[in-house]
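Encoded as structure tokens, here's the structure I'll be asking about.
Only one protein chain is missing; all other protein chains are in place.
Labels run A, B and C following the written order; every chain starts at residue 1.
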């Protein structure tokens, strides 16, 4: 089994190293990741310049582009054959609820899925986590499960792992995405040269975090696994809109 | 009625000028758009540096950030009160089917929607269109419709307009997103300095473009209006995954 | 006479508009300038991606590159024949003493000079100047002087103009570059996400600002004109170094 790894924290990120170290024991691994931190890159794709691929001393390939660029380039040009899986991560921080819209980690997996490959995004429940290894072991279990079962159905799975030792995990659970409150306002600041600038504020707290959501699972020390899809059509509004927009 | 306009082609783009010119006749308009072309930016959000806002001679504000940054900054910091609507566009090219995942035009509208504002993305059906004015007139009609009816329900609407004269339009239709074939492979090239580089290839052609889709509507000279939502959860897979992932 | 204009503040900058407006009355003008503010770009040249040229509504060309890229591209590819002069500016702020090392305004002119064209950098003595027109009139006089005299010798001239009304100017003077004190330390700050970041601090104050320097001229309301060269060899150290490095 051949597995493509990527992330959005950059090819040098500890979460990616630990993931590669663990997965390479049970499968053939190729790493293609951004040359620098591209957190918040979402699905952005580089169209106005070409991409360069270089190989680091540890054998990882790095690209001067986004997470989406990395997976796109690997799958449609760099690799000789389709990988059997794409795993993105392990991200340094959670990607739950609306975070999935902005996340480069999720985007890298989504690109794999769009290109026909079962894809998985792995994120730790908090920034600067102490237990990347917990997530790496969960990833290994997932891969081994798939190796036993034949290939999975087309699948895009968003996995968030509590930042606790592996033995403290309270199991795995399939979840839906929760929702956050609106983001905090931008924060106004002044540069040393007297210019007014604005920092994007913090993400909102969890709003819909009840039982069944990713927020709830992780808060209860469970691994959260949310199947994602990429058709943004709001099917429930199709008919009501027909009426409402009748002008 | 106060309307926030943005786009992903940059504050100087003709599609935005025409939109502002038409909408400002029927509503109060504020423009906050990227300082340069950010096509393909998706929902990327700038977290590692602060943003600067400047005002162009024509009164448009421009930001050294992404489309999402622009709407986020405007709504959570720059404007005194919530706008009544966000309109993003008029994009120089289509945003149909899977394009919506990558589109900065759609992302700008999505950010408005996430922040609680009815939001609309407008795109011409092809690059270098001849008939931006057709789209501008459709936008005016939509705003006037809303002005007559009280505020709409929370709504994120993706509008694609055939590049034909207004009189050649064959009506409006509520659609679902179609699907494209996989993207073309990356294109390998060599720089003058002998380095191998890769260009992201063309988007795939329409795969699911049957009746009911945005592709179909536009191909038949109809304005396509697709309601979007932002919950990526794949609800249909929730229970099958529970079985499949039981390990 | 055909004159290439560029700058580092971006093609939309007021200083460039005023310059183009005045110079186009006495010569044929082509403007090729960066698409966004590239202050502090120095002589940086873009080698890892290709450049795009677009034309704004006012006829100015803008490039997604540095000031050096703009002049380089214009002279070696875009224009049918060598321009007779390059003028860079009018910069929004001074470029005196050591500033010339970092300045994109000076770099644009330096690129013209390196490519064999008499080149001139124009900068206002302070940020947010009130009197761009003063500099524009000085530029016109310089061009007219050259038009009368035949072509000048190969020349790179760094011009700083006091921010006063034209009638308040106390003449022009040929100067040497002064020197600044060391820059202020970086300023430590914290992002809303808790990361430590550092802003480059303010430039140092004038250290060598005595009679004969650009600092002195401008402080006395005189236009400062400093001829520059681009051979960085420290000729005075050549022989002492031979002794000192004898190992």
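Quick notes on this structure:
As a working rule, contacts are C-beta pairs under 8 Å (C-beta built on N, C-alpha and C of every residue); 3 or more make two chains touch, one makes a residue touch a chain.
Keep in mind it's a predicted model, so treat the numbers as computed, not measured.
When the full complex is taken into account, the listed residue touching the unshown chain is C:41, out of C:41, C:108, C:135 or C:161. From the options C:6, C:100 or C:160, the residue with contact to the chain not on display is C:100. Across the entire complex, the residue among A:64, A:213 or A:233 in touch with the chain not shown is A:64. The chain not shown here touches subunit A at positions 12, 35-37, 47-48, 56-57, 64, 191, 193. By the touch rule set out above, subunit C reaches the unshown chain at residues 37, 39-48, 50-53, 66, 68-69, 72-73, 76-78, 98, 100-102, 104, 107, 110, 114-116, 141-142, 145, 149, 152-153, 155-158, 172, 174, 176-177, 179, 182-186, 188-189, 191, 195-201, 225-238, 240-242, 244-245, 247. Contact between subunit B and the unshown chain involves residues 48-50, 52, 64, 184, 187, 189, 191-193, 199-202.
Just so it is clear, only the chains that are shown with their structure count from here on.
Of all chains displayed, B has the C-alpha centre closest to the centre of the whole protein C-alpha set.
In terms of their C-alpha centroids, the spacing between subunit B and subunit C amounts to 39 Å.
Separating the centre of subunit A from that of subunit C, both taken as means of CA atoms, is a distance of 45 Å.
Look at where the CA atoms of subunit A average out and do the same for subunit B: the two points lie 23 Å apart.
Residues of subunit A in contact with at least two other chains: 48, 50, 52, 184, 189, 191, 199-201.
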